[in-house]
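Sharing a structure below in structure tokens format, with a few things to ask.
Left out: one protein chain. Kept in place: all the others.
Chain IDs A and B follow the sequence of writing; residue 1 opens each chain.
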Amino acid sequence: MSENGLPSPNHILFVKALRKTFGLIQALRGIDLELFKGEFLTIFGPNGAGKTTLIKILSSLAKPTSGTAYIAGFNIEDANPQMRSQIGVISHASYLYDNLSALENLVFYAKMHRLENPEERAAQVIDEMGLKARMHDPVGVFSRGMTQRLSIARAIINNPAILFLDEPYTGLDQHASENLKERLSVLRDAKRSIVMITHDIPRGLEMCDRVAIMADGKKAFMGHVDDVDKNSFEGFYYQTIANSRVDKNRK
Amino acid sequence: MKAYLAQIGTIIWKDVLSELKTKELFASMFIFAVLSILIFIFSINLSIVNANDVGPGVLWVAFIFSGTLGLNRSFTLEKENGCLQGMMLSPVDRTAIYFGKMISNLLFLSIMEVLILPVFMIFFNVDIISVLFSLLLVIFLGSIGFCVLGTLLSSLASNLKTREIMLPILLYPLVTPVVIGSVNMTSRLLAGEKLADMTKWIGLISCFDIVFLAVSIMTIDHILEE
Partner (left out) sequence: MSEELEEKEEDSEINWILWGLTVLAFSATVYAIFVYVPTEKQEGLVQRIMYYHIPSAWLSFFAFFIVFLSSILYLWKREREWDIYAQSSAEIGVVFCSLVLITGPIWAKPIWGTWWVWDARLTSTLVLWLIYVAYIMLRLQSDAGSMRARYSAVIGIAGFLNIPIIHFSVLWWRTFHPKPKMITPEGFGAGMDDSMVMTLMISLGAFTLLYFLLMGQRVRIEKMKDEIDQIKKERFYSN
């Protein structure tokens, strides 16, 4: 944590004591996280750990009950729409309209992002994802893997400072997963800050710089990928989750 | 402000474009409206009852039923691949999403209504041409009220498992004033009364439109939140 409790200019993400509760139900029980520009963070956790809630709050889809979070210099409490132009989200849902063509979909998002020359920018990102030949086909006829590629194009259309990946491998076959991995490595090598949540341990460890484990709405572990033993990580992961449950029950 | 309007325009453009490609929403709304008029005609004997008495009610039932179909469809489309979330992730004010969807709903409903009018005129053998302008005004005023509240409630119902059922259950009791007022004005227009004599109804429906537009603007933030 930085010394004064505020993010430094090198922070892309800075989260402190973030809570989300409803009555007695606690989805997040005080999360602290920090990520520096250009880093790749993978958050592991079982279902119900609050991963998705965290991403939803950080991408300004939901409001926290208390706590603070800064993303790319914006305080999420200000609910500044401009903050969202710094964020890209790739999830297992594509956010694409089946009826519209790939190009029309992306032109729509480009316009929603108030980009200049939306048509040009849309065509450019489609080309980057290698979908130029299918640009005018409706998204409904695309394969799962192609849709996911177009979904990446959609997420980077506004050139976001930080990308959130919410279980991006869900529903992809072996080939499509490999392809997605390649695309993500390109993004990582371009020094984009990335936060990925997943429960797929091998996939999650492949590319990241930092690893965090969430359990029961709390951060149970956070460390650098070089400090963890990749071979025994699975055992460590289950042990950490089990420990955090014991801790909570003791309280 | 310009960017805000541009975003509203983009949402409408997207809806119209999607509709032009599939034509599924519009076709189903229109056929459904014709069918509901037909069912009413089977259930009443037009040689006994005066067409001017029952016609306006039947017309509005057709509008409201097929309008509900349209509202349901419009947000199902947004939910299919999580597109609504995608839209919410762009730097857009929540009210712009509401206005975009509301105006495109109103647009589709209005076009459908204009096309239904000749069908109504032929089936019920009533003369609407002489009062066409006032009639269109009354229909438009009522449709605004229906879409203002309908868009708010369908954005809400779209997140429920039973959205097709819950939308009419929530919407119909709340739009009662619009239905009563519109049917009343329509039948008086067909009976030869002037629009100028119905100012209190026009006032009431405008009041409904404004109140629920305000409610929508103030609450849409809470609905479009995960």
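The rule is short, and it goes like this: contacts are C-beta pairs under 8 Å (C-beta built on N, C-alpha and C of every residue); 3 or more make two chains touch, one makes a residue touch a chain.
Since we're looking at a predicted model, the values are computed, not measured.
The hidden chain makes contact, of the residues B:G9, B:G57 or B:P177, with B:P177.
Which of B:F40, B:F123 or B:W201 touches the hidden chain is settled by the complete complex: it is B:W201. In the full complex, chain A touches the hidden chain at residues 22-25, 48, 63, 65, 216, 245-246, 248-249. For chain B, the residues touching the absent chain in the complete assembly are 149, 152, 156, 159-162, 166, 169-170, 172-174, 176-177, 180-181, 184, 200-201, 204, 207-208, 211-212, 215, 219, 222-223, 225.
We take it that only the chains that are shown with their structure count from here on.
Spacing of chain A relative to chain B, judged by their CA centroids, is 38 angstrom. Chain contact summary for the complex, chain A toward chain B: residues 56, 59-63, 81-85, 87, 89, 91, 93-100, 104, 108-109, 111-114, 138, 154, 158.
Remark: chain B residues 3, 6-7, 10-11, 13-14, 17-18, 21-22, 77, 80-83, 85-93, 225-226 touch chain A in the complex.
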